[in-house]
Structures are given as structure tokens and as C-alpha cells.
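Report on the structure given below.
Apart from one protein chain that is not included, each protein chain of the complex appears where it belongs.
And then chain A:
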Amino acid sequence: MSSSTAFRELQRELETKANDLSKLQKDIAKNHQVRKKYTIQLGENELVLKELDLLKEDANVYKLIGPVLVKQDLAEANANVRKRIEYISAELKRLDATLQDLEEKQNSKKDMIFKLQQRIQSLQAGKGKA
């Protein structure tokens, strides 16, 4: 009797652990998506910075704000793009750290699930013999 309740408990634990694992994997997938978006933006901004660097002091730079093209100062545009690049790089680093953390948790969850499964199997084998 006690073995079957222990069995059921183990199964319940397995279920919760499996749910946790799938949630972790969803988080990891989301992390990848956000990372991709940021990486694309970073590349775009670096291209813009390169173009801005090629300009002479008096070249006209315009920024599209909503439906309006606004004339911008070259120095200001440079500063803005640089700041954006810094921000995106910081975000990417933060995401990397989160991703590593998530992956570690995912691996440890997988180990726990595996061990649980082994216990369940040995229990079943024990029950079978008895």
C-alpha cells in the first residue's frame, strides 16, 4: 500500500518537474527571440554610425519621427546612435546572463527528472517482483 502511494507521489513530482522544464524551455525560446531582435537592431545602428562617420561636418542629417522628417545636428545624431548602441549592447549582455542561468536551471531540472524516472522504474520493478 505504502509503495503505491509513494509511487503516485513520485509521479506527481515528475509531472510538476516536467511542467517546470517546459516553462523553462519556453523562457529560453523567448530569450532567443529577444536576443535576435536586439542583435538585428545593433547591426542596423552600427551601419548608421558608419554612415554618419563618413559625413563631413556640414552634411544634413534628418530623422524620421512619426510622419515627420526632422533636421538633426550631426553631432546629436552621432550621440543618439552611440547611446542606442550602448543600450542595446548592455541589454544583450543582460540577456546572455539570463540565458546562461536559464540553461543551467534547465539542465538541473533534466537531471532531477531523470533521477525521478529511475526511481519510478525501480519501484515498478520492485512492485512487479512482489
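Please note the rule applied: contacts are C-beta pairs under 8 Å (C-beta built on N, C-alpha and C of every residue); 3 or more make two chains touch, one makes a residue touch a chain; residues count from 1.
Methods note: contacts and distances are computed from a predicted model.
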According to its UniProt record, the missing chain among "AP-3 complex subunit beta", "EARP and GARP complex-interacting protein 1", "Prefoldin subunit 5" or "Phospholipid/glycerol acyltransferase domain-containing protein" is "Prefoldin subunit 5"
Across A:6, A:55 or A:97, the one contacting the chain not displayed is A:55
Contact residues on chain A toward the hidden chain run 41, 44-45, 47-48, 51-52, 55, 59-65, 69, 72, 77, 81, 84
